[in-house]
Every structure is written in C-alpha cells, then in structure tokens.
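The complex appears here without one of its protein chains, the remainder shown in place.
Should a chain be cited, it is by its letter among A and B, assigned in written order, with residues numbered from 1 in that chain.
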Amino acid sequence: MNFFTGKPSPEALSFFKDRNILDLAHFSKQELETIMNVANYYEESLNAKKRLHDMDGKILAALFFEPSTRTRLSFEAAMHRLGGNVITVTESAGAQTSSLAKGETLSDSITVINAYCDVIACRSPIHGARLEIAQAATVPVINCGDGVGQHPSQALLDIYTIIKEKGGIDGLTFALVGDLKNGRTVHSLVDALAMYDVKLIFVSPPELKMPSFIYDKLAANGIPIEETDNLLYASKKADVLYMTRIQKERFEDVQEYERIKDVFILTDLHVALLPPGAIILHPLPRVNEIVTDVDSYPGAAYFRQAANGLPVRMALLALVTGCVL
Amino acid sequence: MNFFTGKPSPEALSFFKDRNILDLAHFSKQELETIMNVANYYEESLNAKKRLHDMDGKILAALFFEPSTRTRLSFEAAMHRLGGNVITVTESAGAQTSSLAKGETLSDSITVINAYCDVIACRSPIHGARLEIAQAATVPVINCGDGVGQHPSQALLDIYTIIKEKGGIDGLTFALVGDLKNGRTVHSLVDALAMYDVKLIFVSPPELKMPSFIYDKLAANGIPIEETDNLLYASKKADVLYMTRIQKERFEDVQEYERIKDVFILTDLHVALLPPGAIILHPLPRVNEIVTDVDSYPGAAYFRQAANGLPVRMALLALVTGCVL
Partner (left out) sequence: MNFFTGKPSPEALSFFKDRNILDLAHFSKQELETIMNVANYYEESLNAKKRLHDMDGKILAALFFEPSTRTRLSFEAAMHRLGGNVITVTESAGAQTSSLAKGETLSDSITVINAYCDVIACRSPIHGARLEIAQAATVPVINCGDGVGQHPSQALLDIYTIIKEKGGIDGLTFALVGDLKNGRTVHSLVDALAMYDVKLIFVSPPELKMPSFIYDKLAANGIPIEETDNLLYASKKADVLYMTRIQKERFEDVQEYERIKDVFILTDLHVALLPPGAIILHPLPRVNEIVTDVDSYPGAAYFRQAANGLPVRMALLALVTGCVL
C-alpha cells in the first residue's frame, strides 16, 4: 500500500473545517489518512523550501498550562511555516503568569481568548480538560494533552512516522513500554492503532498498567494483546518499540517514582534482539530510559519522529481552519 | 446620537501620533470619541475579514511585569491583526525572567527597549510606574495597568462596550461594585465617565471605598454620587452594573482578603431586579463574584466586553504610531 496518495479531495479536506481535535476515537480510519496525506503534502512543501501563505493573517493561540517544549514549539513553528501568527501563554507549576493564577476558570479563559484568535492549541494538567475547553471554544481547538487523558497530535505524528519508516501499519507488532497508566501519548496511540490489523505487547510494571477501558476498546476491535514486564522478551518481537518516560509529575508519591523510574532502560542489549528493520520510537523528552548509545542505531527514529511533528501539526492547523482547501 | 461616525479626519487622527496613553484624564471627550470611531472602523474591518497591513514591519514590545492574560493577548492579537510583530516580556511574582530580576530599574529597561520597538504596552505592579515609564520612553507607551493606578485601555473598551450595548453614555446610571480602592479599572473608568452626563453608585465595603481624590474630581464635574454597601439596592437602579474582582494580590493581609472576598456575589436574584435593558460588565478575570448562572442573561456583556478589547487596542496601537493616518 502506498499510504500517501497526494493532497486529498476538497470533500475530504472540508470535513475537518471548524472541527476540534480532542482525541482520535472520534475519527475514522479514512479521516486519519486524510490527515496523513495533508501532512505529507506539507512535508514535501517544506522539503522544496516553498514559502507558504495558507494561514496568512490567521492567529494561533498556543495555551500551555503545563510545561512543554516540542509540542508548543512545533505548533508555533507550524503556524509560522504556514504564514500565520501566534500568541502564547506558558505556565509552570512554580509560577503562573496568566489569569489562572488569579482564580479564573479554564472555561472563562477560553471564552475570552476565542475573540483573539482563529484556532487554539491547548495543554492542561487536568484530566478531561479537553471537554471543558471544547465546550467553551467557538474556534477550533487542538488538544495538546489534558493530564493523563489524550494527546492526539502526538499519536498522529507517531502514525505518520511509522508509515514513513515502515511503509504502513498493518501487520506490525508494537511493544508499548513504560508508564501505560498515566501516559497520554500511548492512550492516544492505541486509539489510532485500533483502526489497523496490529498486535500489541504492553510492557509495564504492574502498578502502571494500561487503564481497563483501553483493554475493552481493543477487545472490541479484536486486537490481540500480550502483557509482560520483560523488556528483553518484548524486544525480540517488536517491529515498533515505543518507549515512554516514567513521568515524575504524574506521581503523588515521590518514593514510588524513585522505586519505579529505572525499571525499563533500553540498551544495545535490547537493540541486538530486535527483528530486522525494527524501529524505536519515543514521544520525548527522555530522561535515561534509552541510553544514548542507542541513538546511532539506524532504527532509532525518535528524533525523526519529533521532526515529523512539524508537518503533522501544519496539517492539523490548516485543516481545522479550512485554510488548506 | 449616533456615536460611531466613521473614520475620523486626518487632523483628529494625527493628534494621537507619538502620544502616550497613560491615563484618560489627559484626553478630551472629543479625543476619546476619535478613539471610539477608530475602534469601530477596525471592528468593521475584522468583521469583513479584511487583511490589514497598517502596521506592517512595526514591532510592539509587550512588557507585562505582572500576570496578565486578556490585556496582553489582546494587545498582541491586535498587533498581529494590523500586520505587525510582537516581542514580549512576561513576569510573575514567583519567577522573574527579565533583567528586573538582576536589579535593573524600570527606567533603564525602558531606555534599552526603546531601540527594539515602535510602541510599548507595559504593565507594572508599582503604583505610578506609568510616569517613570513615560519619562524613559522615546517611543509611544500605552499603560496597561500600574499597580492600583490606572488602566486606560480597559476603560476605553468599557466605554466602547457601553456605547455598543446601550447606544451611548449620557443619561445612564452606573453601579461600580467591589474593590473601589485598589481597582485600577474603575479608577480609569471614572475618568472617562466624568466627561458625560451620568449618575454613579459606588458599592463597596467601607474598607475598599474609592480614593478621596476621585470624589473631588467627580464633584468638580458635577457628577452625582451615591454610596452603598447594598448590592440589591444598587441592582434596582443600575443601567450598567460594573462588577470587579476583590484582588487578592492587592492585600497585604490575607485574612483581611478572606473576610472581604465574598461580600458581593452577583446572582439571578440581583439580575431579576435590574431595570429593563440593563447590562452587566466585568473587566475579568472573575473568581466567584458573578455566579455562572448569570452568564445566560442577555445583558451579561462581560465576554463581549473582553472581545471589544481587540478593536479598541488595534485603534490605540495604530493611533499612537501614526499608522492609521
């Protein structure tokens, strides 16, 4: 299958106009493939050094109420590459510089910011915030992570990367490794993978297993699942090894974090066991869960994966604002 | 009176070139109406989805040495909608990222930043900072709040909102509610209202009464004032009910804040008493001083008010830089 089939039809594109990207469960496989094709269309424009004006005069509000580097910067760069402008709010646990510090609700903030922009990209530390945000928004919203909830643009760039690296999704075996309980990137990725003919291996400590609703969803789609806490075993079988960080900020108990944080560390030992042509992904940032020696392995695709965030986010911004039509 | 009378004459516009907007006391009623007309001119451009280039190549320095969302974002969005660019400094009490953290005076900071921009929008926690800023600035400055001092662009968008909602200012009764002592938005609003034929009701706890210099100013203009701490009473009489937040950051004593903070909470009970066609304003953010049930009242204009910040701030930026000529 040649997954990338050129710029989609106006009908396929217009489906996304004024739509929110909150999670992937609401999209069909065909819609997901539309996004992939638009991303590829923009990647080719970038490679050809084309100066784009698709979003000339438009404004993105990048609202990051939780620390972020690559998601925020790639959305902002995507907006600039499309010829648009950006207004930004960044927050950290240690210091709040926006009205949330004064006690304003997220809903009120969004209601106001609607008037200042054409599209919102928003990250919140609160699980489920995407629903509150979407309810208040009158411009399209792209959820950039809501606590342990969803992070759909990450899953889309994961899928885009796998297609580019492996030629497609069907028939592959995926090992998802790390904190599967709190990892919003794997939650969103599983939503996408469930549309395909894949096998999944969940590799986590017992305390950090996938939430049960995800098992139910996969069972409904007939996706075979294996569980293990043995990374060596999983490495032997994985066409795609998806590492994640044990996220300190999700633990209430620091000692629990300290006990678990180093349970999975990917080394050359694991890489040597991988099937031929296997790739390693990671949503980044990494702390120490992939040793830097692994970076030189040709299948170590995590930095290429991060780079793919740019065309994928260009696609999302242009699609939901109708600017790619 | 049809307040909006189209784009003003070149003479009226050129009055503002290279001028600071520090407070409203320095402007005449006619000058204020020029700003209103330019704001309306830009609002019509926005509604018509016109791509503007009035400030192409120009740079706004948005310097917010105190937390802000809507003021900063609306100024930045205004600059982008006019085709200009923005450089930004944001600070919070918890973390300073600019040279103020290294002990630099505000005056030195402004003297340097002059060279990097065409116009400055500046907020400071220090009462009276607008004078120090204006003295150091060689480019036009828009004061975005100096401690408990003034916040003129807020008052201008308040006036703009009232004109749009009520058709004009003369003849209306205004109830200003909350922390009238420390609320810079009501201080600036009163400066504007004093130019018109209005009645004022001040609704505050005794500890948070308007500063005496404001009473003197209003007496000199022959504006009738009533004082009360009864919000129900004021609701019966107010054509415009202007709620404000009790601002925690202005209290030295947290217990004092805790005792007073919930003294005025606007509910459907008050709304039911309002005269026909009355509107409710609030500079936002709100904490709990207007219950969300009130949001569905047609006269609850506070989110429309926040949206009006965009055209009003476009007008200010274009006027002081001479870009609307």
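Throughout what follows, a residue touches a chain if its C-beta (ideal position, glycine included) is under 8 Å from a C-beta of that chain, and two chains touch if they have at least 3 such contacts.
On a predicted model such as this, the values are computed, not experimentally measured, just so you know.
Student: I'm checking contacts with the chain that's been left out. Which of A:Leu73, A:Ala219, A:Leu232 or A:Leu269 qualifies?
Tutor: Of these options, the touching residue for the absent chain is A:Leu73.
Student: Quick one: say which of B:Leu73, B:Val89, B:Leu176 or B:Leu317 touches the chain that got left out.
Tutor: Of these options, the touching residue for the absent chain is B:Val89.
Student: Pick out which of B:Ala115, B:Ala220 or B:Val254 touches the chain that's been left out of the picture.
Tutor: Answering carefully, the residue with contact to the hidden chain is B:Ala115.
Student: List the chain A residues touching the unshown chain?
Tutor: So the residues of chain A touching the unseen chain are 51, 64, 67-70, 73-74, 76-77, 80-81, 83, 88, 90-95, 245, 247-249, 284-288, 303, 306-307, 309-310.
Student: Of the residues in chain B, which ones touch the absent chain?
Tutor: 56-57, 59, 61, 85, 87-89, 92, 94-104, 108-109, 111-117
What we mean here is this: only the chains that are shown with their structure count from here on.
Student: Please tell me the distance, in whole Å, between the geometric centres of chain A and chain B computed from their C-alpha atoms.
Tutor: Measuring from centre to centre gives 39 Å for this pair.
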